[in-house]
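My structure is below; once you've seen it, I'll send some questions.
Note that one protein chain is taken out, while the other chains of the complex remain in position.
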Amino acid sequence: MPPDFNPSYQVPNWGWWIVLYFFFGGVTGGVYFAAAWLDLFGDLRDRAAMRVGHLIAFPLILLSALFLIVDLGQPLRFWHMIFQSERFPEPIFKPYSPMSLGSGILFIFGVVSFLSFVDAVLGRSSLLHSPRNPIGKIVSVLGALAGLALAGYTGALLNVNNEPVWGDSPWLSALFLFSGISTGIAALLLLARRVASTTIEKLSEADNYMVLFELITLVVFLASLGAVGTRFIFGTPTIVLFAIVVVIGVLVPLAIHWRPGLAGGLRSASVLSAVLVLIGGFVLRWAVLAAPQGLGL
Amino acid sequence: MRSLFNLPPLVEQQQIPAQPQVGDAPVPGSPVSATGTGTPAAPVSFQRGQSVGFFTDTTLCIGCKACEVACKEWNQLPAELDAKYFRLSGNSYDNTVALSGTTYRHVKFVEQFELSNPNRVGGRWLMMSDVCKHCVQAGCLEVCPTGAITRTEFDTVYIQKDVCNGCRYCVAGCPYGVIEMDQDGVAGKCTFCYDRLQAGLTPACAQACPTASIQFGPVSELQQRADARLLQLQQAGRTQARLYGRDEAMLGGLNSFYLLEDTPSTYGLPEAPHLPSRNLPATGGLGLVAAVLAGIAGVLAMRRRRIDSVEAAEEAR
Partner (left out) sequence: MGSDMAECHPVAFRWVMKAKQNGAKLIHIDPRFTRTSAVADIFVPIRAGSDIVFLGGLINWVIQNEKYFKDYVLNYTNAATIINPNFRDSEDLDGIFSGYNAETRTYDNATWQYDRTQAQQNQPNADTQQAGVQPQQPLAPFDRAMQADTSQSFDPLVKALVPPRERKDPTLQDPNCAFQILKRHFARYTPEMVEQVCGCPKEKFLEVAQTLVDNSGPERTGSMAYAVAWTQHTIGVQIIRAAGILQQLLGNIGRPGGGILALRGHASIQGSTDNPTLYHSITGYMSHPSILKRHETLKEYLATETTPTSYYSNQPKFMVSYLKAMYGDAATRENDFAYGWHPRISGDHSHIPMMVNVADGKVKGMFAIGQNPAVGGQNAGLQRRALANLDWLVVRDYFETETASFWYASPEVRNGQLSTADIKTEIFFLPAAHNAEGEGSFTNTHRLLQWHEKAADPPGDARTDLWFTYQLGKRLKQLYAGSTLPRDQGFLNLTWDYEPQPTETLEWRIKDEPSGLRVLKEINGYDVATGNHLSGFGALKDDGSTACGNWIYSGVFPAPDRNLAASRKPDNYVSLGWGFNWPANRHIMYNRASARPDGQPWSDRKRYVWWNPQGGADQKGAWVGYDVPDFTINKPPDAPADDNGVGLAWQSGAEPFIMHADGRAWLFAPTGLLDGPMPAHYEPAESPVQNALYPKQQSSPVYKYFQRDDNQLAQVGDPRYPFAITTYRLTEHYLSGTMSRWLPWLAELQPELFVEISPELAREKGIANLDMVKVSTPRASINARALVTGRLRPFTINGERVHQVGMPWHWGYKGYATGDIVNSLSSLVMDPNVSMHEGKAFVCNVEKA
């Protein structure tokens, strides 16, 4: 009998909806983080990009939440993760369970991003987020923190686990955070077209930092898995996905940034690079979820 | 010793809905008499507030699967008739293959025959009835975001199916791979026959087990019995016999613990199971560091520079 015929784990079937959620969740968090950092540390020319970020963050968080809800075995009971179902409206909150923590993060992010969204739609980002309004700055800080948490907590969720690969490492929250922020910046780069070229430069530079950190973290993550990695990743087709992430999601974007001429100039380089980073972010989520569950999820 | 992160929830556990009672309602703290396994000469008595469990002595298991059938019959669980499951697995006499949301007991078969021995003498066929371990420190309970998984007054781990929303975190959080989803999309696992316990009855599997391999009772009694049985076997020369999950060392103790005749991994059991939260400090810490790095990198990339601000001022005009 093969030794793993009686495995001591089962797969939770976190499939395509969850890949989409992880991906969009990262994008959402990254978008608001970028917008917030532009708000806090950028100059007046960056405000256009910031406004784009505020316009899309809230719809994105709704979309992300939708993916999450659809994935549930009982979607209409999604609110059981926020309120105790038998003792409504008492909340339920277990900070040591990343998923429970996540519902809190989603809630806070939703509130904050909603405020920024309203400001962006109604007030053209000149009320709450007027350059001198301190409340806007606080909102940005909160949103940025929530955005970082949103990007990274899904990795923590996978680590706080007993599934092979996921539960055998502490690196996924860092990995997803870097990846999420990078995809968020990339999304902003794609969607905020009528902005200053300096903004684009700034965002591209930030993105480079993020994908570089992502690459380093990914290599450390894979190396630290040891025998588990060999069994679930290196000997399987999943390694191809990771290779795509590294090459298409990180190395080529870095090369393009180093030599923009390869892609025909700064603007087109930034577009291409952003698209590749987004692809890389998506494939990364797919690869990590596929490691113990199989390529088809 | 409970781990730092296995704290009880910030909000009080909700009351379990009342189950239909047989006879007089038991008074909390007073003994609930029960019929035991085996003959009427071996009754079991237990009470609320006292840990009950299973001691499964696999040296007595004959692989008959009465436990599987009794469990399905009592809980009215569907058979797995789908063509994907309804076939010979090829793994010895185990066609159940795994626990699932609709299969709460699973008998494992491990054939150990040295094929170079033409007479097959000395070969072994190990059998073990797998079930939820009802861990004192339960990984599934720890991660469940709705609080559907809860601890009963009998110290068993119970899924409230009307609360569960099917997020499947428990499936990934269990170190034994016990939980899976049922046909309604919610999690399912051994209930420890919670309804039978409340009526003072032995769980269905222990009641049905013909050789009393599955023994039910207060955990402290079972531990004494297990220790005695282990000693008996070792004195009879069966030195590979060992207890699994009897002590607090493993997840605070498994309320459903085993006597095995080989290493745990032979039976598909983890040698050193952990709670999911063991990774929380590390992953949280690294995530925090990552957040700080991302923040700094963001500042470096996006901050105003003196030249920029001149240009910015010009452009703003």
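Labels A and B are assigned to the chains in the order they are written; within every chain, residues are numbered from 1.
Just so we're on the same page, a contact is a pair of C-beta atoms (placed from the backbone, for glycine too) under 8 Å apart; a residue touches a chain by one contact, two chains touch by 3 or more.
From a predicted model like this one, the values you see are computed outputs, not experimental measurements.
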{"item": "Interface partners of the hidden chain - shown chains only, full complex considered", "value": "B"}
{"item": "Given B:G49, B:P78 or B:G285, the one touching the chain that is not displayed", "value": "B:P78"}
{"item": "From B:T96, B:Q215 or B:S256, residue that would touch the chain that is not displayed", "value": "B:T96"}
{"item": "Footprint left on subunit B by the chain that the document does not show", "value": "38-41, 59-60, 62-66, 68-69, 72-73, 78-81, 85-88, 90, 92-93, 95-96, 111, 113-115, 118-121, 123-127, 210-212"}
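As a working rule, only the chains that are shown with their structure count from here on.
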{"item": "Subunit B contact footprint on subunit A (complex, rising order)", "value": "1, 3, 5-14, 33-34, 37-38, 41-46, 71-75, 77-78, 80-81, 84-87, 90-100, 102-103, 144-145, 148-149, 152-153, 155-157, 159-163, 166-167, 169-174, 177-178, 181, 196, 198, 202-203, 205-206, 208-210, 213, 217"}
{"item": "Residue numbers on subunit B that touch subunit A, as the complex places them", "value": "5-7, 9-11, 14-15, 17, 91-92, 98-100, 108, 110-111, 139, 142-148, 162-169, 171-181, 184-187, 265, 267-270, 273-274, 276-277, 279-280, 282-287, 289-291, 293-295, 297-304, 308-309, 311-312, 315-316"}
